[in-house]
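Taking it in order: structure first as structure tokens, then the write-up.
A single protein chain has been omitted; all remaining protein chains appear in their positions.
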Amino acid sequence: MSEPVTGISREDVVHLAGLARIDLSDAELDHLATELPAILEHVASVQEAAGDDVPAMSHPVPVDNVFREDVVRPSLAPADALAAAPASDQQRFLVPKILGEG
Amino acid sequence: MSSDLTRKTADELARALSAEEVSSVEVTRALVDRIESVDGSIHAFLHVDAEGALAAAADVDRRRADGDQLPYLAGVPIAIKDVLATKGMPTTCGSKILDGWIPPYDATVTARIKAAGLPILGKTNMDEFAMGSSTEHSAYGPTHNPWDTTRIPGGSGGGSAAAVAAFEAPLAIGTDTGGSIRQPGALTGTVGVKPTYGGVSRYGLVAMASSLDQAGPVTRTVLDAALLHELIAGHDPMDSTSIPDAVPAVVAAARRADVKGLRIGIVRELGGEGFQPGVEARFTEAVELLTSAGAEVVEVSIPSLRYALGAYYLVMPSEASSNLAKFDAMRYGVRVPPAGVDDPSAEQVMASSRDAGFGDEVKRRIILGTYALSSGYYDAYYGSAQKVRTILSRDFAAAFADVDVLVSPTSPTTAYPLGDKLDDPLAMYLGDVATIPANLVGIPGLSLPVGLADEDDLPVGLQFLAPQKADDRLYNAAAALEQLLEQKWGGTLLSRAPELEAIR
Partner (left out) sequence: MTVETLVPFEEALTRYDPVMGLEIHIELNTATKMFCGCPTEFGAEPNTQVCPVCLALPGALPVVNAKAVESAIRMGLALNCEIAQWCRFARKNYFYPDMPKNFQTSQYDEPIAFDGYVDVEVDGETFRIEIERAHMEEDTGKALHVGGSTGRIHGADFSLVDYNRAGIPLIEIVTRTIEVPPEKAPAVARAYVSHVRDLIGGLGVSDVRMDQGSLRADVNLSLKPKGSTTLGTRSETKNVNSFRSVERAVRFEISRHAGILDAGGRVVQETRHFQEDTGTTLSGREKSDADDYRYFPEPDLAPVSPSREWVEELRATLPEPPAVRRARLQADWGFSDLDMRDTIGAGALDLIVATVEAGTTPQAAKKWWLGEMARRANESGHDLDALGITPQQVAEIQGLIDAKRINDKLARSVFDGVIAGEGTPEEVVVSRKLEVVSDDGALGAAVDRAIEGDPDAAAKIRAGNLGVAGALIGAVMKEMRGQADAGRVRELILEKLS
């Protein structure tokens, strides 16, 4: 297990905000840079509880193999699908120019 | 007449409706009037649909007159937390980013409520995306506690709890990720139930933390909660985590209300330091009542509970950071271009919209969750937290080998003044200590009002916990305790709540 650093620098918060795609203001970044280490210090105790032999639980109630048959269900009417779009054109969602690639 | 109707329980209303002593339109009208009159000081509702509710009520009345066989709760109005999708009715999740969003589909819970003929009064206030314990994090302003409008009603489902406590609705739907049904129940003197994870469909419940979220009933009596539970629970093929088993017989259990021979465990770790004396006093008295009624009460220890809060505040923000990524103002939601940028890119518009549309608590949790999942930290944080869930599950299983239900105070404190903990997220998180474990391990929990704390005359809640899929045990025990308490009090706790002044 990697040894975590509970200190989060302001630079780290900038990086995280980028990953989370939130354009945080300077004030927000400053605030979170002081707040997050305190919260992390509090939650870091989970590391002492968890031994390597303990399986991680992703689903609290175990249910496996939940499938649906490959049968078509009605889709939304395009007008309903697009009704909440901030912008649309030619029955498509209009989004600002995309810089990078997926 | 109309004020009487608002005070009736759902069960009383259902009986009066089926006996045709009263019409659903009359009941709905009374409640709409009540909302109009008192919600100005409570702000339990984000959206009131008087017209839609009255139309649904009229439809039920017509069907009843035609001799149709109707579900038991048909015609009994209900309020729905604004985190469940309601077709054609605004659904904001208490967030600016969803301001004006009208879903083109119904959540499964919504669909079942509509199919059963319950008029939907409107959507209730909540902390933004259910992130908070006070309803102060709603982008549309806080909800006020009907017991003292200068205080919080709890959260995140403060709107549903306050609506029920203020007699604006006999029934409401809440959702509970770390206590958001039970803690507001405790703080407003109402009954709140978080069913077993997977017991109620999450389809259409706007997710905060997928592996923790669960919708459930918010009511004034245990029997009403059971009736609503039975209506909304059951397998849903649209939710892969929905339990395929039959719904536990919760209504029968609530009617049984017999704790003789029931083995009850007091969780040692959920008391003592940090718990308000008035909370502990009412809790202890309630346990004594149960003992006097024939329950076998023992103390049990679940040592791993000390890690629960930490695990919760890692798992929840991690899942939330991913679940809330969809709010990017591309397909729906409020698009806010960055100020001072000519011809901004999609990337920039997403980032500025998310900054403008999300409140501080949401951003805090998204950043925390992003951190806990990021490479290099995953094992230490998210991974460890998920292991804690396994350990907790094992410890709860061991405890339930010896007892039928566990009990603890629902919340360490009574309702605190608005603004008190707004600038101290950690202090607010600590208030969830008793409710969080049930979500981490997927077991059901119920909060029942057990009196008023001596120091502030505010409601105190007692929490029952049961093993997964044994929700019926909660209803049996809670209904028994409810009877014992009301006998002792000579009435309901809520009858002692101060009269709200009508604001016109």
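The first chain written gets the first letter, and so on, giving A and B; residue counts start at 1 in each chain.
To be clear about the criterion, a residue touches a chain if its C-beta (ideal position, glycine included) is under 8 Å from a C-beta of that chain, and two chains touch if they have at least 3 such contacts.
Owing to the predicted nature of the structure, the values given are computational and were not obtained by experimental measurement.
If you put the hidden chain back, the residue from B:T28, B:N125, B:S352 or B:T370 that touches it is B:T370. The residue from B:R63, B:R331 or B:R496 that touches the chain not shown here is B:R331. On the side of chain A, the interface with the absent chain consists of residues 15, 18-19, 21, 58-59, 63-76, 78, 81-82, 89-98, 100-102, using the contact rule stated above.
Listed for chain B, the residues touching the missing chain in the whole complex are 84-85, 91, 93, 98, 101, 103-105, 107, 202-207, 209-211, 237-241, 318-319, 321-322, 325-328, 330-332, 343, 346-347, 350, 370, 373-375, 378, 382.
Rule of thumb we're sticking to: only the chains that are shown with their structure count from here on.
In terms of their C-alpha centroids, the spacing between chain A and chain B amounts to 24 Å.
Contacts from chain B toward chain A in the complex involve residues 101-102, 104-105, 196-198, 211-212, 237, 240-241, 243-244, 304, 306-307, 309-311, 313-314, 321, 325, 328-335, 337-338, 343-352, 354-355, 358, 360, 363-364, 366-368, 370-371, 374, 376-377, 379-381, 383-391, 393, 425-426, 429, 439-442, 468. Taken in their complex, chain A has these residues touching chain B: 1-4, 8, 12-13, 16-17, 19-25, 28, 32, 35-36, 38-40, 42-51, 54-61, 63, 66, 68, 76, 80-81, 83-87, 93, 95-100.
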